[in-house]
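What you see is the complex with one protein chain gone and the rest in place.
Now for subunit A:
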Amino acid sequence: MSAPFSWIKPHPHGVYVEPADCWIDPSRAVDKALVTHGHADHARGGHGATVATPATLAIMDLRYNIRENITPVEYGETVRLTGGVDATYIPAGHVLGSAQILLEHAGERVVITGDYKRRADPTCPPFEVTPCDIFITEATFGLPLFAHPPIEDEMAKLLDRLAAYPDRCVLVGAYALGKAQRVIAELRAVGHTQAIYLHGAMEKMCRLYEDFGVDLGELRMVMDHDKDDMRGHIVICPPSALNDRWSRRLPDPITAMASGWMRVRGRARQRNVELPLVISDHADWFELTRTIEEVNPHETWITHGREEALLRWHQLHQRRARALAMVGREDEDD
């Protein structure tokens, strides 16, 4: 008999599942990939075969044109891989289609979270705690200073500012996959029914969300409208467009940004953000540590983020942990 968990091997560019000869979230093209969600640092094109939820596959198709050799897996569904490995896709609550992957082999259980959060999100089902032996987690906001506020507070800040300046618009920088749609859906949830304007780069992803049953209300494209139409409205763009020439076509925009990093004043100032909205699709410090306590694994492996602090927390709580030093995973939630 081989050593415990020798069948699962972390590499800098992904987690390798030896008996099934497949990779989880590999950062380069492989023969067979199991993908947790559609963000670019987890999902890449060019794999021989791809296993993911239908929404994640649709997102990958939009970005990389993959139609061939795909295996859709629903939440709660188990696929039998070669070599006696079972893979079950479980909601991660991160973005549309995001999943944790539970791998079972020889009586051993490993959960790979991909990215996740514990807050409610109208665009995807909530994270489910899944007991396991090895818990492979992210740590994007793995510092004790990160405590994301309730999203209702941030929505109120945004709508208050919008109401105070009826002749201007509020331009919200939000990541094009996930954050943008969540902000729109949360606005709808608190009763904001006005049209929301979109940067051109946002359109296709929003339509994809709608195809998967997420109601985003009335959306209009900035390029189809005059400055005056947008006064008193919310405009959403990718963070990279916030201070770009593109924004000159907007009516005196108030610059906002929706990101967990906005908690730190210097981060907001660095980007010329006047209205920081602390909205994150990742677990904050307290959710990361609570989740580890609830999952209560034999050992935690940390894929990416602020691993030093989370390792320290494990040490202080007499828990076993190691950092995997995965490459190509930048500061997300941006």
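In the analysis below, a contact is a pair of C-beta atoms (placed from the backbone, for glycine too) under 8 Å apart; a residue touches a chain by one contact, two chains touch by 3 or more; residues count from 1.
What we mean here is this: contacts and distances are computed from a predicted model.
Engineer: Which of the following names does UniProt give to the chain that is not shown: "Flavodoxin family protein", "DNA ligase (ATP)", "Succinate dehydrogenase/fumarate reductase flavoprotein subunit" or "ATP/GTP-binding protein"?
Structural biologist: "DNA ligase (ATP)"
Engineer: Kindly state which of the options A:N69, A:Q194 or A:Q270 is in contact with the chain not pictured.
Structural biologist: A:Q270
Engineer: For subunit A, which positions touch the chain that isn't shown here?
Structural biologist: Looking at subunit A, the ones touching the missing chain are residues 143-145, 147, 243-245, 247-248, 255, 263-266, 268-276, 306, 308-309, 312-313, 316.
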